[in-house]
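Pasting a structure below so you can have a look.
With one protein chain held back, the other chains of the complex are shown just where they sit.
Think of it as A, B and C in the order they're written, each chain with its own count starting at 1.
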């Protein structure tokens, strides 16, 4: 995603300097007009003060380590942005730590995936108001249009909090469609064309959405999705959303079901289900399927 | 919805004759260029053979009674369409009954609500192929564009089946957003602007959709939705979807949760929750809230 | 279950005449002191008036056919009991039909499974009060003790309604334990002895129950339940419970989850999960597992 953002920024007239642990990624980026460097030191030294350094990194240790390496290189008044999917609690902590050094820390939740280059990115921003204001030209270029698709939602952490909830909602929307298409497929007597349903619903219906357009595209390529295993990963924000709902005592059954169905997709013959079968046999003498049957 | 459909058909160059039990509804419709009649007999007699009669009626008895009244007036080769939210099993039965009289019966699930006049309607069609083919000019006019947004999905019942699942998905999508905005509102320290979130997510994000645009509109009008009670009706298709999932043995936890949360919104102090409080007191001596506290 | 009931009745001093389509079942029963017959006609003729005929049959057609065959053989004042897991709506209808012939119809939901012979059966009774009163000696013998474990809950259908809900609750209780033991097993660093947990919880804890004792027994026999497949059948009452909850607009998320987890246990690579994987790839370029990987 970082490379696409750099490309969109360069196309929008911004100067971009790129650093990546992987030299190939830097090379790719410079093809698109950004300048490549080979170390964080070089990155910082070739940016004029006050600097804006935007991290696009895997969550957790890579982000933590990069901040630790960058902090001593930056100067008061510089802005450090985290555009990854950080936990908002980490963002609050990091902003406080950077603030002690006079560095402005901005958390930016970003949605748009691999389509952001073409469509623009949706940016959910948290952090100090004046620093956010200074970054506005970049946000406007990255966003789908001049004054839509990005917003400064509040203090440090607010951006990643809104992004976390966004991803929780995303899980539940995906699950909603998945259940619908499963019901359509299960009604064998109608032999429904699932791709046609997705395509038709995408025009004029109450359920039209971008995810539905992607559903139509996926089903058009592979009508029964036979090429795929029913194995669904999750990358963390859905888990945080459920944990936050527990902390806040807010019931979110659809989002939770969506996360749990992903967990279930990765289980093979779970013990719980075997216990149910065992119990039915224990009290009712019901038949069970034996392993190896 | 019927009036808006008539308007869109007239605007598209079709001749439309309108009948309604309520003379006011007929009057409204004729203002928009359709011809009004005062009885089913008159309706049938002023249409040339083979006729196409399109019902837009509340489900259940009104549809049943109207079919009973219409059937003897129609001739073999005429087409009878049901654009209401009929249960697909009723549509299969009615198609069979009409078929015995030589009448072609088409079930059309329609989505688009009060916005269909402007945006076009999404049409999900079931029934005999030749009859559907004959109706295509009307479908094309009603749909959002010439060749999208309507589809003939299969034999009788297929249209209303796809519409039923559509509405089940709609419930779950709505619930997904509702949960997300509840989590946003519950995070009081961020004091988030919910309308701004909905508006921002509507541009470039993975969760963008038409329902999200409506969410943005609703929150813009009334930022905390303080004017509304937390009382959510359902109109039947969500229930059928859950019942169908039980018949087909297909788990649909998100859609089911969405339906159940609507039921829950209409309960006041349910016995189940009072029993939980009673049990906590019974085994642990935990405090309870007494009625009238 | 019928054979065990006959045995308990005979042991309690009642005269029992047994008929079964399967002559072996009759033979087994007579070993225990009941008299065997080879036809419904013989059954009816060897019982003195007013008769009590108790059906223990698979639900649906077998029950329906047996009632159709029995009704002409019975006399006004006779009592016909259905101890199967009939849908309460069928029981209401059948009671009305029998009432037209002067036959008293009693619906009896029975719980206790294969353990009822030893422990007594729990009997949930619906039907006309006087007929129920006349059957009380049999109910008292079948029940766990003289005056507990059976109850006349109301008019025709009430017995099977209470039994239906009983089974819905049973599904959810089983699911509750299944989830707990899955969490215990998943915590690999503690290497917990699941059978010991079940056994320990069975004494003094808030979660002790008969199902937990069966869990302990099942886990003692086969500590990891490795001999079983994670394939869980359902026999209908759970489905009716969910459908009833939809009709009554009462949210029952735990019972519904229990039913849906059984459905899920019988799915292999469901389309819904494959669609989720496809969508993650579509919007985020996330890796998927290909069939055959």
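Definition applied: a contact is a pair of C-beta atoms (placed from the backbone, for glycine too) under 8 Å apart; a residue touches a chain by one contact, two chains touch by 3 or more.
Keep in mind that this is a model prediction, so the values were computed, not measured.
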Contacts of the hidden chain among displayed chains: A, B, C
Residue touching the undisplayed chain, where the options are B:21, B:118 or B:276: B:276
Among C:44, C:57, C:122 or C:135, the residue in touch with the chain that has been omitted: C:122
Chain A residues that touch the omitted chain in the full complex: 206, 239, 242-243, 246-247, 249-253, 256-257, 259-261, 263-264, 266-267, 270, 283
Residues in chain C touching the chain absent from view: 111-113, 116, 119-124, 126, 143-145, 148-151, 153-155, 157-158, 161-162, 165-166, 168-170, 172-173, 175-177, 179-180, 182-184, 186-187, 190-193, 196-197, 199-212, 241, 244-245, 248, 250, 252-255, 257-258, 260-261
Contact footprint on chain B, counting only the chain that is left out: 113-115, 174-175, 177-179, 181-182, 185, 211, 214-215, 217-219, 222, 224-233, 235, 253, 261-262, 264-265, 269-291, 293
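Methods note: only the chains that are shown with their structure count from here on.
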Chain closest to the middle, measuring from C-alpha centroids that were averaged per chain: B
Fraction-based call for chain C against chain A, same above half, different below: same
Whole-Å gap between the CA centroids of chain B and chain C: 38
Chain A-chain B separation of Cα centroids, rounded to whole Å: 32
Sequence positions of chain B contacting 2 or more other chains: 206, 250-253, 257, 260-261
